[in-house]
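In this view, the complex is presented without one of its protein chains, the others remaining in place.
Chains: A, B and C, in written order; residue numbering restarts at 1 for each.
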Amino acid sequence: MTFAQVLTPPSVGWIAIAPEIVLGVGAALILLFDVQYKPKRTHLGLATAAIVATAFAFAIVQYDRVQTLSQATADQAADFVATAFPFDAMIVLDANAVFGRFAMLLVTGLGLAAGWRLFERLGARAAEGLALMLLSATGFMFMASSTHLMMVFLGLEVGSIALYVLAGITRERTESDEAAIKYFLLGSVASAVFIYGVALTYAGSGSMNLLEIQGVLARNIFTRPAVLLIGIALMVVGMGFKVSAAPFHSWAPDVYQGAPGGIVGYMAAAAKIGGFAALIRILFTAFPDFISTWGPLVAGIAALSMLLGSTVALVQDDIRRMLGYSGVAHAGFILTGVVAGGAGTGEVWFYLGVYTVQLVGAFGVVAAVTGAATSGAGIDAFRGLSKRAPFLAATFTVLLLGMAGLPLTSGFVAKFGVFTEAWQAGYEWLVIVAVLASVIAFFFYLRVIVAMYMEEPVDEAVAPPGISVRASLALASLITIVIGIVPGPLLSLAGEASPL
Amino acid sequence: MIEVTAGWYLSLAAVLFSIGLLGILVRRNALIMFMCVELMLNAVNLTFVAAGRALGNLEGQVAVFFVLVVAAAEVVVGLAIIVAIFRRRESASVDELATLRG
Amino acid sequence: MTDFVWLVIAFPLAGAVLLHFLGRRLGEPLAGIIGTLAAAAAFVVAFVAALPFIVEEGNHGETVMLWEWMPAIGANLEITWDPLAAVMALIVTGVGSLIHLFSVGYMHGDERFARFFTYLNLFLASMLTLVLGGNFAMVFLGWELVGLCSYLLISFWYTKPSAAAAGKKAFVVNRIGDFGFMVGLMLVFTNFGTLAFDGIFERVPEILDGSTATAIGLLFLVGAAGKSAQIPLYVWLPDAMEGPTPVSALIHAATMVTAGVYLVARSATIFAAGDAGIVVAVVGALTALWAASIAIAQSDIKRVLAYSTVSQLGYMFIAVGLGGYIAGIFHLMTHAFFKALLFLGSGSVIHGMHEEQDMNKMGGLLEKMPVTGVTMGIATLAIAGIPPLAGFWSKDEILGVAFEYGGVGIVLWVIGLVTALITAFYMTRQWFMVFTGEPRWEEGVDPHESPRSMTVPLIVLAVLSVGAGFLNTPFRLTLEHFLEPSFELVKVAHPPEGLGMFALLAAISVGAGIAGAAMAGFVYSRPREIWERFQGGFGGLWEAWQAAYRVDDLYGATIVTPGRKLSERMAFDFDAGGIDGFVNGVGRAVRSAGARTRVLQTGLVRNYGVGFVAGLLAVVIWLVIAGGGV
Partner (left out) sequence: MVELVIFVLLGTGAIAGALSVIFAKNPVYAAMGLLGTLFSLGVFYVVNLGHLIAAVQVIVYAGAVLTLFLFVIMMIGVDRVEDTSETIRYQRQLVIGLAAILGVTIAALVIGGEFAWVPLAVDGPIPNGTVENIAGIMFTDWLLPFEVTALLLTIGAAGAIALAYYAPGTSVEDAE
C-alpha cells in the first residue's frame, strides 16, 4: 500500500466557501500590495469595499444554491449531501450559514464605511487594519457555517485574534493597549475554556462533528453523561463570553470604551454574530435532545444578562460604555429566543441582524462625534447635538429608538419575536424579566436622546462626517425604520435559516 | 494490576486545566497569566489524546495539531501586546491597568 | 365607506412634520395657526366620518386597513372606526383644537413657540393612534408616543429644574405602568395568537378562562393606573403641572390621562370574562376619595385641578370597572370639557396675574377678568354636579351604576357621594378664593383679561360644559344609542330603571353637591381670617391634606432612602439634591442596583477573571446536576 493510495481527496465545495476565499485572499492581496506599492489609503479602503461586495455577491449565489437545494427531489439526495456538506461535512451550505454571511458582510461593509476615518488616520498600519478586519470577518463567517467543532474553534480564533489586534491597533493611546490586553487575556482564557469543552464533548460522544454527535446521542442513552454535560457547559461559557452575556461580559464595556472608535462597532457586532451563530449551531444541531437541560441554563444566563446589562447601563456616563452594557442586555434578549430551541432560530437571526446593524450605526455616530481614533465618549459631547450636527443626532435617535424597541422600528419586531418564542416555549418568567429589562433600557437610550435634543450644546463644533460615514449611518437608520415598517421579507428570510 | 485508563488522563487534565484557570486569578504578570493559558491548552491536548486513544480514532490527535497552531498564533499576538504594554509602562503587571472601569 | 378616516391621524402628523422643519421660519403666530388648523381639520374629518353612526342606528363601524405591517401577528396599521373610536376621536380633536387656539395666545412670546405646536400636533397624532388603532400593537405604539410627548411637554421649559424633574417623574411612573401593560399584551398574544381586535374580543369566551382573563385585566389595570394616574401611581400627575397650562389642559386633563379608561372600555369583553373589573372599580373609588381630600387644602391653582383630575378619573374607573362603560365614556367626555375649561381658565388667570399660581395671592379677579371668571364659574358648577350642567348627568349616571350593582357597589356609591360633596367644596372654594373677596395681589401685578384667542375657547367650552350633559339624560339616551354597537359583546351596566329611582338618587347627589358648594361659599366668600379659622378647625388633618398625605415622602422612605443609604455605603454619590419622592424612589432603586453592580467592574482583569471563573463553575455545576450527570 503506497502512501498515495491511502489518501482519498475530500469533496471540495468551492461555492460553499467562496465568500471566505474572497475575503481571505483579498486580505492577503491587500497586505502584499501594501508592501510592494504603498498605495493610497483611500484606494486600500475602496479595494476592501470591493472585496466585501464581491464576497456578498458570492453569498447571494450561495443563497440561490440553498434555495435550489431545499427543493431538491429524492433522487438528487446524494448530490444534495455532497453539495451541502463539502469537505467531508466540515462545513455546511445551508440557509443558516448564508444568513450568517449576509449579516457578517453587511456589518463589515457598514463598519468599514463608519470607521473610514480611523483607517485614514492609521497611517502605515491601514493595510494591516483592513486586512485584519477582513480576516476576522472570515473567521466569524466560518463559525456560522461550521458543522465541526474544530472548525468552529478555528473560526473563533481567527476572528478573535484579529479583534485583539484591532482593539490595540492605536497603540499610541494607553486606553487602547489596556483594552487590547484585557480582551486578549480574558479572550484567550475563554477560548481555552471553549476548546476544553470541545475536547470533553469529543471524549463524551466520540466525535467533533455536530451531526454525528446528534446521531450518537439519538442512538445511545448515556446513563452518566457528565463529561458530555461539562463539555456543553464549557462551550456555552466560551460562546457566552464572545457574545458578552453575563457573567462573562466584564471585558465588553472596557474594550468598547478603550478600543479605537472607528472599529469598535464592527468589533462588537461581528463577535455577536459569530458567537450566536456558533451557539445556535452547536445547541440546536448537536444537542436538540438536551434542550430540557441546557434550556434553563441559557434562560438563567439570559435573565442575568438583561438585568445586569440594563441596570448598569443606566449609571454610565460614557456612551460607549453604555452601549457596551446595553450590548450585554441585548445578548440576554437574543438568548431569550435561544431557549426556544430550533423553533426560535428565525427570531434569533432576525434580532441578530437588525441589532448588529443598529450597533454598528450607533458606534459610527459615536465615532463621528468624538473621534474615530479616540477612546471613550462622555455624554457631555452629545449635549445639544441636534443643533450642532442634526444629521448625526437624527440617525442616532433612530438607532437608539430601534435598540429600545419602539414600535415601528426593527427593534420592536425583533423583541416581540424572541419574547413570543420564549413564552411559547414555557419561559413566561423569562419574558417578564425581559419586559422589565426593556422598560429599564428605555431610560438610558432616552437619556441620550434628551441630551441631544433638549440640553444646551457644549461649545464644541463637530467635524462634518465624511460621505462614507454619512452613507453608512443613513443606511443603518434606514434599515432600522424600513425593517420596522416592512418586517415581512426579512422575517421570512430569517425564518428559513434553520440549521440543517 | 491497575490499568491506567483514559479516565486517569482526563482527571489529570482536569486538574491541570484548573490550575491554569486559577493561575490567571493569582498572577498579575501578564506574561505568566499567558503561560497559564498555555497550561490550559495543554490540558486540553492531553484530553484530546487520551480520549482519542480510548475511542480508537485519531481525530483527537489531529485536533492537537490545530490547538498547537492556534496557541502559536495567540503567542505571537499576545506577546506583541504584552511587549507593547511593557514598553509603555516598564511593567507587565495587569493590576496597573485599570483606567477603563465602572 | 369611511376609508378616509386615516386623515384624522394624518393631519396632525403632517402638521407636526411641517412645523418641525419649517416652524422657526414660519414664526409667530403662523406656526400656531397652522398647528390649530391641522387639529381642526382632523376634527372635521372625524366628524364627517362619524356621521354614518348618527344616521344609521346600530352601525358597527368597520376596520380600515391602511398597511399590512405584520399580518402574521395581527399587527397592521389599521383603524377600528367604531362609535367608541369616533367619540374618542371627536373629544381629542375637538378639545385639542380649542386648546391649540388657546395656546396661540398663551404661548405668545415664547422663544420656542413653533416647537410647542410641533409637540402638540405630535401629541394629537399619537393620541389618535392610540384611540383609533385597530390592534394592540397600534395602541401600544400610541401609548408609548403619548408618554413621550407628555414627557417632552411637561419638561418643555427644561431650563427650570422642577420641570425637568417632573418630566422625569412622569416618565418613570408611566414606565412602571407600561411594564404591566406589556406583560398583559404578551399574555393576550400568546392566548389569541394575534394582536388584532377583530381576532380577540369576539373569541374571548371560547379562549380565555376566568383566571387568565382576570390576570390580563389586572395587568392592563397596572398600565391604565400608570397612564390615568390612579393609586398608587398617581403621584406624577400633580407634578406634571410644571408644564405649560395648555399642556395640562390637553394631556393631563382631557385626553392622555383618559387612555386608561379607554383601554378598559375597549377591552370590555376581557374584563367581563374575569374578575378584574371590581378591582378597577375599587381602585377608582379609593383614588377618587383620596385625591379629592388632598385637593381640599391645596393653594396652588393648578394643583387643585390636578388632584381634581385624579379624583374624576377615579370616577371613570368606578364606572368602567363595574361595567358601566357608557357611563364612563360619558363622564370622560363631559369631564374633558369642563376640566379643559378649568385648566384653560386657570391658565388665563395665571397669564393675567403674571405667572402667579398661588390662590392666596389672588382674589377679586371677577371684575378684572369677567369672561374667565364667568366661564370658570360655569365649569365649577358643572364639576360640582349642579343640574342641569354636564357634570351632573354624567356623575349621576356613574353613581347610579354603582348603586344598581349592589353589595360592594353600595359602598362605592357612598364613597362617590362623599367625593361629590368634597369636589363641590374644593371647586367652589377655588372659585371664591380666586375671583371674589379683597384683592391680595402682590405689588406691581396688574390683572387683565386675556386676548380673544384665549377667551373664545373658554366660551366654547363653557357652552359645551352646559350642554353636553343633554347628550345622555335618562329622558333621552342619545350617546347610549350611539355607543351601543361598540359594546354589543358585553352586558353594559346601567343606572336603576325608572324616573322615581333616578329622582331619588339625583336628589341625594345634588344635595351632596349643593351642601359642599354652599359650605365653601359660606366660608370663602368671607374675609381671610374666617377661612383660616375654618381651616384651623381641621387641625392636623388639614396639614396632612396640604402635604398630600406625604405620599412622596412615604415612597421616599420606603424606596428612596434604603437605595440612597446603600449607595452611600458603596461610596457612590448620586445627584442627592434634586427630585423628591417616588420617581427617584424607583429610579434610584434601579440606579443603585446598577451602581452596586457597577463597582464589580473594577477595571482589574483579575477581578473579571474571578467573575468569569465563578460563572463558569456555576454553569458547569448546574448543568451536571440538572442533566443527571452525577
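The definition used in the following text is that a residue touches a chain if its C-beta (ideal position, glycine included) is under 8 Å from a C-beta of that chain, and two chains touch if they have at least 3 such contacts.
Predicted model, so just to flag it, every value in this text is computed and none were measured.
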item	value
Touching partners, among the displayed chains, of the absent chain	A, B, C
Contact with the hidden chain (one of A:T48, A:Q62, A:N96 or A:T138)	A:T138
Of A:F33, A:F222 or A:F290, the residue in touch with the unshown chain	A:F222
Option from A:S205, A:S250, A:T356 or A:S386 whose C-beta touches the chain left out	A:S205
Positions on subunit A where the hidden chain makes contact	3, 6-10, 12, 17, 24, 27-28, 31, 87-88, 90-91, 117, 121-125, 128-129, 131-132, 135-136, 138-139, 142, 148, 150-151, 154-155, 157-158, 161-162, 164-165, 168-173, 203-206, 216, 220, 222, 224-228, 230, 260, 371-374, 461, 463
For subunit C, residues in touch with the removed chain	602, 604, 606-607, 610, 613-614, 617, 620-621, 624, 629-630
Residues from subunit B at the interface with the omitted partner, ascending	1-12, 14-16, 18-23, 25-29, 31-32, 34-36, 38-39, 42, 45-46, 49-59, 61-62, 64-66, 68-73, 75-77, 79-84, 86, 92, 95
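The working rule: only the chains that are shown with their structure count from here on.
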item	value
Between A-B and A-C, the pair with more C-beta contacts	A-C
Euclidean distance of C-alpha centroids - subunit B vs subunit C, Å	62
Centre-to-centre distance between subunit C and subunit A (centres being mean Cα positions), rounded to whole Å	43
Centre-to-centre distance between subunit B and subunit A (centres being mean Cα positions), rounded to whole Å	26
Residues of subunit C touching at least two other chains	598, 601, 603, 605, 609, 616
Per-residue overlap in subunit A, given as positions that touch at least 2 other chains	181-182, 185, 189, 193, 227, 253-254
Touch list for subunit C against partner subunit B, complex	598, 601-606, 609-610, 613, 616
Subunit C partner contacts - residues on subunit A that touch it in the complex	181-182, 185-186, 189-190, 193, 224-230, 232-234, 236-237, 240-241, 246-248, 250-251, 253-254, 290, 293-294, 296-297, 300-301, 308, 311-315, 406-408, 413, 416, 419-420, 423-424, 431-432, 435-436, 438-440, 442-443, 446, 454-455, 485-488, 491
Subunit B - residues contacting subunit C, complex	21-22, 24-26, 28, 33, 94-95, 97-102
